[in-house]
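First, the structure itself, so that you have it in front of you.
With one protein chain held back, the other chains of the complex are shown just where they sit.
Every chain is named by a letter (A and B) in the order it is written, and numbering of its residues begins at 1.
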Amino acid sequence: MTAALEVHGLRKRFGGVRAVDDVGFTLAIGEMLALIGPNGAGKSTCFNMLTGQVRPDTGAIRLFGRDIAGLPPRRIWRLGVGRTFQVTATFGSMTVAENVQVALMSHHRRLRWPWPRADRLDAGPARDLLALVGMADQAERGCGLLAYGDLKRLELAIALANDPRVLLMDEPTAGMAPRERAALMDLTARIVAERGLSVLFTEHDMDVVFGHADRVLVLDRGRLVAEGTPDEVRADARVRAVYLGDRPPSEAGP
Amino acid sequence: MTLEVRGLSAWRGRARILHDLSFSVAAGEAVALLGRNGAGKTSTLGALMGLIPETRGDARFNGVPILGLPSHRIARLGVGYVPEDRRIFTDLTVNENLAVGRRPPRPGVPVWTIERLVTLFPSLAGLRDRRGGQMSGGEQQMLTIARTLMGNPSLVLLDDPSEGLAPRVVDHMIQALRSMKTEGVGLLLSDQSLTVARHVCDRAIVIEKGRLVHDGSVAALDADPALHGAFLAL
């Protein structure tokens, strides 16, 4: 078996709109796969079906062969899928280290205990994860005080807490300064290589997509219109039409 | 000068989404706001419409500072806004949707009536008692523009008006926008591709990661593959 994720015939309608219409693709083990497309193309819906936030109408999502379509997010997480959020979702009342510790405690199924003081549980592994993303020196800060780029790195550390095999990243660099974007993606690539992860990410920043994706999926109006290496996708006429509007209007003159 | 933007910055939470944008739109001019997905087009229009609370810089409409004003005050100055997701009142009929947009006539600005709008958007003609929620995407898009025109604006901000529309509908849209321009309504429209901009706009400004990177004629932009490659295409 070489696929981390296999998606077949994924469909979702909202009212009369086919947000995602018969999408299928494969995420190979160790691969960084980008999912792009214009606004309204169905990226978010597609992504949220993978994470369990949205239930697909039909279709299969196989994680290392096991169908996870329709499972709630927490079950999917338990099966070894980490995720980051587009707008960072962290626990504002906790320190940076505690944010990671909660994820670790959850992974170790310790969160039901009402007794020992938890701020020392899993502290060591939390430090290690923070060191991995270059945040060790900020471990004791309140995460409400972090710069945006650092929050994104914290998100990554949290996402790694369950020792995932697959990482789903929703616009990992949105809202970051250009230099930070490259740094975060380099970091991600390094971790992916070290840990043998497979990553699927949505992204707006084409520098990030073409700099870091092994392969690219292009969605338009809910359908997959192109798939291939960055160079193939860049040269694809359909993709050019989606992004540049090469189609001449039938009546409107210049 | 209708709209004059100087050093506009904006934040969403802690993420800075616009960096010192400066540009202007003259009276009756049609300007395209281009840039990749996520470049900050929607945020620019939102900031000008008073929908993003955290902004800095200066924006004047006919000399009146508009940053920090509530959006209804900006609308009453003559700025129309057509949001990206249309935001039709789905429980209301077409007539009622139009009624919500109705404002008194403004001197020196084209006055729109439902009858004139139906001429501009023939697809709305037979639907006046239809509920917004029961219309197709294309019809909704026409309705949201018509609703904005009911306010008799002198400048309309349109956020990606061709998004998700079938090619035939995009053609209708282009015709309507050109008619609006002929009437003397100023347009500032964002566009993910060049489809609409090419046929409607005189000038194009391009933003990338919240910064202004190009301001010039659409023709020049269209003729410059380097610009395409850098800021629009993949």
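The rule we apply is simple: contacts are C-beta pairs under 8 Å (C-beta built on N, C-alpha and C of every residue); 3 or more make two chains touch, one makes a residue touch a chain.
What we mean here is this: contacts and distances are computed from a predicted model.
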From "Branched-chain amino acid transport system permease protein", "Pyruvate dehydrogenase E1 component subunit beta", "ABC transmembrane type-1 domain-containing protein" or "YCII-related domain-containing protein", the hidden chain's UniProt protein name: "Branched-chain amino acid transport system permease protein"
Chains in view touching the one left out: A, B
Touch with the omitted chain, as defined above, among A:Ala3, A:Ala60 or A:Met94: A:Met94
Residue in contact with the excluded chain [from B:Gly7, B:Pro70 or B:Pro105]: B:Pro70
Residue numbers in subunit B that touch the chain omitted from display: 11, 14, 49-51, 54-56, 68, 70-72, 75-76, 81, 83, 87, 89-92, 96-97, 99-103, 147-148, 151
Absent chain, residues of subunit A that touch it: 51, 53, 72-74, 77-78, 83, 85, 89-95, 98, 101-103, 105-107, 110-119, 121, 142, 144, 147, 158, 161-162
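Methods note: only the chains that are shown with their structure count from here on.
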Chain centre separation (subunit A, subunit B; CA means) in Å: 31
Residue ranges of subunit A in contact with subunit B within the complex: 15-17, 36, 38-40, 87, 147-148, 151, 171, 174-178, 204-206, 209-210, 221, 233-234, 239-240, 242-245, 247, 249-254
Residues of subunit B defined as touching subunit A within the complex: 12-17, 36-39, 84, 133, 136-137, 160, 162-164, 167-168, 170-171, 174-175, 178, 191-196, 198-199, 209, 228, 232-234
